[in-house]
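One protein chain is absent from this view; the other protein chains keep their places.
All chains are identified by letter, namely A, B and C, in their written order; residue positions are counted from 1 within each chain.
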Amino acid sequence: MDIGFIGLGEMGGAMVGNLLKAGHTVRVWNRTAAKAQALAAAGARIVGTPGEAFAGDAVLSMLADDAALREVIDAKLLDHAQPGLVHVNMATISVELAETLAHAHAGRGLHYVAAPVLGRPDAAQAAKLTIMAAGAAEAIDRVQPLFDVIGQKTWRVGAVPQQANVMKLAANFMLASAVESLGEAAALLDGYGVAMRDFLDVVTGGPFPGPVYAGYGGMIAQRRYEPALFKARLGLKDVRLALAAADAAATPMPLASVLRDSLLEAVAHGDGERDFAVLGKVAARRAGRG
Amino acid sequence: MDIGFIGLGEMGGAMVGNLLKAGHTVRVWNRTAAKAQALAAAGARIVGTPGEAFAGDAVLSMLADDAALREVIDAKLLDHAQPGLVHVNMATISVELAETLAHAHAGRGLHYVAAPVLGRPDAAQAAKLTIMAAGAAEAIDRVQPLFDVIGQKTWRVGAVPQQANVMKLAANFMLASAVESLGEAAALLDGYGVAMRDFLDVVTGGPFPGPVYAGYGGMIAQRRYEPALFKARLGLKDVRLALAAADAAATPMPLASVLRDSLLEAVAHGDGERDFAVLGKVAARRAGRG
Amino acid sequence: MDIGFIGLGEMGGAMVGNLLKAGHTVRVWNRTAAKAQALAAAGARIVGTPGEAFAGDAVLSMLADDAALREVIDAKLLDHAQPGLVHVNMATISVELAETLAHAHAGRGLHYVAAPVLGRPDAAQAAKLTIMAAGAAEAIDRVQPLFDVIGQKTWRVGAVPQQANVMKLAANFMLASAVESLGEAAALLDGYGVAMRDFLDVVTGGPFPGPVYAGYGGMIAQRRYEPALFKARLGLKDVRLALAAADAAATPMPLASVLRDSLLEAVAHGDGERDFAVLGKVAARRAGRG
Partner (left out) sequence: MDIGFIGLGEMGGAMVGNLLKAGHTVRVWNRTAAKAQALAAAGARIVGTPGEAFAGDAVLSMLADDAALREVIDAKLLDHAQPGLVHVNMATISVELAETLAHAHAGRGLHYVAAPVLGRPDAAQAAKLTIMAAGAAEAIDRVQPLFDVIGQKTWRVGAVPQQANVMKLAANFMLASAVESLGEAAALLDGYGVAMRDFLDVVTGGPFPGPVYAGYGGMIAQRRYEPALFKARLGLKDVRLALAAADAAATPMPLASVLRDSLLEAVAHGDGERDFAVLGKVAARRAGRG
């Protein structure tokens, strides 16, 4: 297929690599051109404006946050797009913006598919992302071959695009909850001289298998928060988005409120760029053992 | 070995069954005699007083809570015990009582081992419990053969008995945290018409494998809270014990505070005997969709 | 003075009445014209566009919220204003918007003063508002005669306009905190059959004098939430603004998080238009006595 791709961060760059390998033609655009250059060697066609990328059979975008998206995918860009084009937004954005974008596309005869992913850059490179797609079924059908190239599994979660965003935010909320629970457990154990490492062995060998508890728990046990797999600042951003989505649906989430306060405390203490396992550091500080 | 066993609930009864199968002589006592009778057919020797059970090479106890324990394992019982006896307490009790018991035993030349377990009655029957043991190494060495019969793995977590209790409470705190996060996620998703069942498929197939998320999450998705795997009332009891242990170590645990409030709300609404997946019902009620 | 006034709700209308009584010439504009008509009899000069009101010696605005303000006080309006004009914004708005407005005015040679007030419509009518003003001292000096007419006291709280907004949000946060504490206290007392009325008599006669505890506490004691002095929906709006301001300054406010969750629960149960003393109803519901 002939596709455009906007946003070449670690995630986007890895996806483009896999799309090229699979033989697709990919026109790429990125705010800072240097990142695009690196993909040229692999066959990507660099274009000078987002508008040139926003064309062809489909266009995928993977921008950092709401602000970046609002700046690039603006009314002018959409006005000039070819009716019938499928735009797949893979970024984790607010439910509010997802709704706005869905309307803006529909009003111009464009298809809007929300397809946020689970998985970090290494999973993106290995084409092992989990994709949660929502939007019109026929639009998703058309880009499914692309999803098959960049992910290991696509879940279709609804006909309304923002449903996929809500699902992504709920997943990241659960992730942050697990890390906060690890952090508080570590603080409790530390109060009695019990090694977090031992506790982790017990629970990851029992009720909590999988990489989340072992990975973040391991960082907390070692009190080592770098390199960051998931930065506290970005974890806070996603918790904020979850709370905003919940607020709009009149849904109290007290655990999410605790996460927000703890992540904010981490940022206030200069740990925003460290892994959000710093929630363990926050819990230890509260107990005077920070 | 010639051992005593006090407390024949679902967990205790299953353990005794496995100890008998392995050829040990087991004198059993239970407050309500009927439960002991059932084990007689399997070879257990029923005794009429806790004191008769509190003798031999070692004695194991598995009583319901602090109150039951204080009533049965009292000063008189300990005064009459043979110095050198190893008492293994496998119940989930408060750190405070564990400390009191450790002192009471030590003062009389008795060995006290705390050995709470992870695993429900079905795991107890299948001899697949995970045992967290703390106490003097030589005392644990003596009862290790018994642990090998009732559990699949023994973790030695420290020389001070209450360290094992803290570890157990930290594990149950994490369990409750996971269930609360599932409940709040379900409420958020419901606000946008996304099926919890779909979400569960995504996250249990990805970041959250294992029976905890699938099991409790499944109950929340179906809004079915019976039969109870873990009753809300007992979950609340354990969260209270975790908070009390944290308090004694001057360790704030805001997530545990949220759990306490949510579980208390469940109990207040008559759901104490239902599975603590009713945390999903509490989250839905808060959002006016209970 | 010759002044403009934008926004004629209960608060704005009462202020205009007092300004007219004091002999000022007031050009008024309101989205729905009917409210302006009522003031014409008292001498107000009705104008057809916000631009006509945004002129003279000074202009005061009292719009409902950020959205209303963004719509009316837009770039075009500011572009056409006479340099040197003092705009006094008396509404409770977000710190973020206050900052944006301050910049937008400064860039065009206009003076921007933030002057939110404490006091409800009855205090506005009686010219007994408390005014918290922030901005350039000389700009405030120019409008001080107007403040003297509508309020009983003006506090100058800083040279940066948004400082007044933060102060207003902090005051409303404290108000909501007091009401939540009354609600939870009532739920606790109710659990033991103690009359909230008796409790109120004790505490308002002692540590908590003043109208806040007596007023909201009285509504909670009677479980009567109408007529609303301060609607739950508006209380939630202000708590959200306080949390947003705190977030931007990396300041965790766990009590504010609790307020947000409780007010959201009130709104979810259809009580958004009732007085925010419905926090008492929320507390009672949590305890199964709602």
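Observations, loosely collected:
Rule of thumb we're sticking to: a residue touches a chain if its C-beta (ideal position, glycine included) is under 8 Å from a C-beta of that chain, and two chains touch if they have at least 3 such contacts.
Source: prediction; values computed, not measured.
Across C:175, C:263 or C:277, the residue that sits in touch with the chain not pictured is C:175. For the chain left out of this panel, the touching residue among C:97, C:143, C:256 or C:278 is C:256.
When the missing chain is restored to the complex, the residue among C:38, C:77, C:104 or C:203 that touches it is C:203. Although one chain is not drawn, the whole complex shows that of C:11, C:26, C:39 or C:185 it is C:185 that touches it.
Subunit B residues in contact with the hidden partner, per the touch definition given at the top, are 240, 246-247, 250-254, 257-258, 260-262, 264-265, 267-268.
Although one chain is not drawn, its touching partners on subunit A can still be listed: residues 254, 261, 265, 268-270, 286-289. Within subunit C, the residues in touch with the undisplayed chain are 95, 118-119, 130, 132, 153, 155, 157-158, 160, 162-163, 166-167, 169-171, 173-175, 177-178, 180-182, 184-185, 187-195, 198-199, 201-203, 205-212, 242, 245-246, 248-256, 258, 261-262, 283, 286-288.
Here is the rule we use: only the chains that are shown with their structure count from here on.
Central chain (C-alpha centroid nearest the global protein C-alpha centroid): A. Chains compared, subunit A against subunit B: the Cα-based superposition rotates one onto the other by 180 degrees, nearest 5.
Measuring from the averaged C-alpha position of subunit A to that of subunit B gives a distance of 38 Å. A separation of 52 Å divides the Cα centre of subunit B from that of subunit C. Among the residues of subunit B, those in touch with two or more other chains are 254, 261, 286-288.
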